[in-house]
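Of the protein chains in this complex, one is absent; all others appear in place.
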Amino acid sequence: MNLLDPQGPVAAANSTILVDSVFIMLAIVVPTIIAILGFAFWFRASNPRAHFQPDFVYSGRVEMVVWAIPALTVILLGGVAWIGSHQLDPAAPVPGTGSPVRIQAVSLDWKWLFIYPDQRIATVNTLTVPAGAELNFQLTSSSVMNTFFIPQLGSMIYTMNGMVTKLNLRADSEGKLQGLSAHFSGDGFPDMMFDVDVISPLAFPDWVAATAKSDAVLNEESYKKLMQQGIEKGRPTYRLDDPRLFDLIASQHIPPGPGPELISDAGRPHSGGHDAR
Amino acid sequence: MLGKLDWSAIPFDQPIPLIAGAVVLFGILAVLIWVVVKGHLPYLWHEWITSVDHKRIGVMYILLASVMLLRGGSDAIMMRIQQAVAYQSQGYLPPEHYNQIFSAHGTIMIFFVAMPFVIGLMNLIVPLQLGVRDVAFPTLNSVGFWLTATGALLVNLSLVIGEFARTGWLAFPPLSELSYSPGVGVDYYAWSLQISGVGTLVAGINLVTTVLKLRTKGMNYLRMPMFCWTTLASNLLIVAAFPILTATLAMLLLDRYLGFHFFTNEAGGNVMMFMNLIWAWGHPEVYILVLPAFGIFSEVVSTFSGKALFGYRSMVLATMAICIISFMVWLHHFFTMGAGPDVNAIFGIASMIIAIPTGVKIYNWLFTMYGGRIRFETPMLWSIGFMVTFIIGGLTGVLVAVPPADFMLHNSMFLVAHFHNVIIGGVLFGAFAGFEYWFPKAFGFRLDDRWGKLAFWFTFLGFYVTFVPLYVAGMLGMTRRMQHYDVAAWRPWMFVAAAGMAVLTIGVICQIVQIVVSIRNRDALRDRTGDLWDGRSLEWATSSPPPVFNFAFNPDVRGEDAYWDIKSRAQQQSLEHEVPEYHDIEMPRNSPTGFVCAFFATIMGFALIWHIWWMVILGGIGAFATFVVFAWRDHDEYVIPADEVAAIDRVNIEERRSLVSMAGTV
Partner (left out) sequence: MSMTATAGRAHADPHHIGLVIEHPGPAPKRIVTAYGFWVFLLSDIVMFSCFFAAYAVLVGQTAGGPKGSEIFDQRNVAIETVCLLLSSFTCGMASIAADVRNRFWFYLGMAVTCGLGVVFLAIEFREFADLVSRGYGPSRSAFLTAFFSLVGCHGLHVSAGVLWLLTMMAQVFAKGFRADVLRRMMCFALFWHALDIVWVGVFSVVYLLGSGV
């Protein structure tokens, strides 16, 4: 999950900006740290060779420089930030080969549901995508906030109930990656890790076909069961009954997921995360 | 009768909080019994609890912060151990417990360690530096302190009765709404912060008024010591920002208690509004904390370099610039919400702009050292440690202000490392520097050097060993608030961080030992001059500890670095020999208002948390009655007769004079 080992163009651009910014800043930070230590050492009271200048407390020229150094750095970085924000806007297209894959991600308590509306399938806690194709994500949440993040593909984004956020990514090479939720969402939060299988574009239709044969069906009813609090250790797959399911969730036609059930009045709720273990 | 409260509220099945709570309870009881048996109660009551003396209140703030630092530190140790062991396992802390710990840790460290520490130091020193006898509203000052203490008490009560929030230190809805957090945890969180928030607001109003309206003769704005400037800026931020927190938490509470829909998923509530509101307070809050620390470093660096502060005007300008810009950057805390490239870029650049005045400050300290005669006393060590550490924290701060970089680093361990880098390296180091620097002023004896320096080195090294691994873990994709994890690459770094925590702990122990040793050897460490560091501002112009009235005469300031100026002139003309004419001094009377107020606030807060409505009403009536009684008071001042003032002052003058003549002969 190394951020400096990107597997797609977005992550590559993110981490380039990250590294470049660090180097731009190091260029003034390192000399400053050396100066701090150097001045402190040289002007120690016990150094007879250091020249004591108690009146050196004001110098217009030094102050000019002192304001100019951080200002120039910030102008440079501000440019990086401006250009980067526009080029790497999560909603900006990321052209790829072949036709784009639409994926609708829903964060549940505490698992990820990935709906492929065009393929009429859905998966939980695994995301299978073809290498090289543009991936158009639409994201929402069934209850509390989460953040969708695949470190090696780049740019994370929030998922919020009743709202849809957009993210475009691309994975360039086949292999297994990992994704996670980057926003604390309750007791089962650490178990919201998911697998990302990047497979060859040729294998993708086969995978879709195989998944579509699944016995389990995802519709409003089974979705409501799925959104109960709990942890999913397996990797279930579904045939998608209604391709508009995501819209029903995002528009709150399906009401938000329930929280924990109370077992005592004393305010110590029964913990769903605990239970599932 | 007792609302939601029943026996199941006591976590008999969870030994750790129960034992911890029992130990604390036992400790408190033991201290209480000791106090009563030894007959110290009247002393405590008259000299401390009801005191409205800004110095005493400052000391109590710092004591509260120190005790809470131990509590927050214990949480930190538990978390670091958990993350070191919880690889492919549950570790030793189940999620419902771990999640409470990190929430309590954050809440306590910000609201009950950092805040009271800096407010305490400001209280203690600012009136002295301004050359006046007290703050603008002494009784309110005491109210402010005791309300803060009430908040701290409630948070700690949640350890043994009920639970604390499991939502993180900012309690984001909808997770913090009743449907997803039905327990009392969030209520503990919100009510403690509401109560202590009122206390903070009171302190803020008080200090703003003090700096703006109570300055001794000749203390023009541009002659104020830097610490007074940063105090002003920080408290202006408190006055402008804390009401936002109060309103936001009030909305959350209305949602939870009365079924309102500010932030719920249902009926049109808006979560994003919470994020905007809470960070509109939250970002200024970090500057509320760090600005006073900047002030402390300015005082310390200039004193121990034997020079006036370099670029004073730049410093003032930078301080006020930070004060204003800090209200215009809050959105950088949620770049990943998808607000669009223009918005993200504008807020990213605005955030970087704050780094400019901050950088200027670093350079000004640097040039203050240039050409100085630097004495490496403990406060100076903390200051140099700060300068180095804070630059790195600033670097990573500007990095996460670049939106595309933040898209990878948001909410990660890298972010955790960033804000600890600035808060520990900035605020805590500053608080420690101030503590070492002004302790002799408050108590009349200095702190042991050797242990102080050991404490610095262990803390300094421990900090890096603990937090550099977190930067690395963040680069490896690790997010914050993980109760357990299955990624092998993260594990070694969690081990190193745990080891670093051990080093940090040694640092804290050294500091405790330092205090104990110094109290034992206080006679040897006694400072009779009132000016042991060869200081430059007016707090050093009076004895240590200063008399209740601070100054027998309000000093007459004729230039910058007021006391240095007085000292220079005194040396040139030799000390004035005419016997001054003393006058009666009026001082504010002690008042139990603060304590009683806090007592009722505690009752009311507790009752609100547990829905015990009759008790809420009782507490409310009590608080109102206290207010009316306070408003009814007839004499809020007493007079210290001129003879007594003269007697106290002469002793001090004698000490100083003999000192100067000694120095003359050497």
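Order as written gives the chain letters A and B; numbering starts at 1 within each chain.
Going forward, a contact is a pair of C-beta atoms (placed from the backbone, for glycine too) under 8 Å apart; a residue touches a chain by one contact, two chains touch by 3 or more.
Note that the structure is a prediction, hence the values are computed from the model and not measured.
S.K.: Among B:106, B:120, B:185 or B:306, which residue is in touch with the absent chain?
M.R.: In the full complex, the listed residue that touches the missing chain is B:306.
S.K.: From the list B:69, B:86, B:101 or B:277, pick the residue that touches the absent chain.
M.R.: B:277
S.K.: Among B:66, B:103, B:248 or B:378, which one is in touch with the chain left out?
M.R.: Counting the whole complex, the residue in contact with the absent chain is B:248.
S.K.: For subunit A, which residues touch the unseen chain?
M.R.: Counting only subunit A, the missing chain is touched by 52, 54-55, 57-58.
S.K.: Can you list, in ascending order, the subunit B residues touching the missing chain?
M.R.: Residue positions of subunit B that touch the missing chain: 132, 136-137, 201, 204-206, 208-209, 212-223, 239-244, 246-248, 251, 254, 258-262, 264, 266-270, 273, 277, 306, 308, 311-313, 373, 529, 532, 534, 554, 557-561, 564-565, 567-568, 570-572, 624, 628, 631-632, 634, 636, 659-660, 662-664.
By our rule, only the chains that are shown with their structure count from here on.
S.K.: State the interface residues of subunit B toward subunit A in the complex, per the touch definition above.
M.R.: Touch list, subunit B to subunit A: 4-9, 11, 90, 94-96, 99, 162-163, 166-168, 172, 174-175, 179-185, 187, 265-266, 271-272, 305-312, 314, 334, 336-338, 340-342, 344-345, 348-349, 352-353, 355-356, 358-360, 362-364, 366-376, 384, 387-388, 391-392, 395, 398-399, 401-405, 407-412, 475-487, 489.
S.K.: Would you pull the subunit A residues touching subunit B in the complex into a rising list?
M.R.: Subunit A reaches subunit B through residues 1-4, 11, 13-15, 17-18, 21-22, 25-26, 29, 32-33, 35-37, 39-40, 43-45, 50-54, 56-59, 62-63, 66-67, 69-71, 73-74, 77-78, 80-82, 84-92, 143-145, 147, 149, 151-152, 154-158, 160-162, 165-167, 178, 180-190, 193, 252, 255-256, 258-260, 262, 264-269, 271, 273-274, 277.
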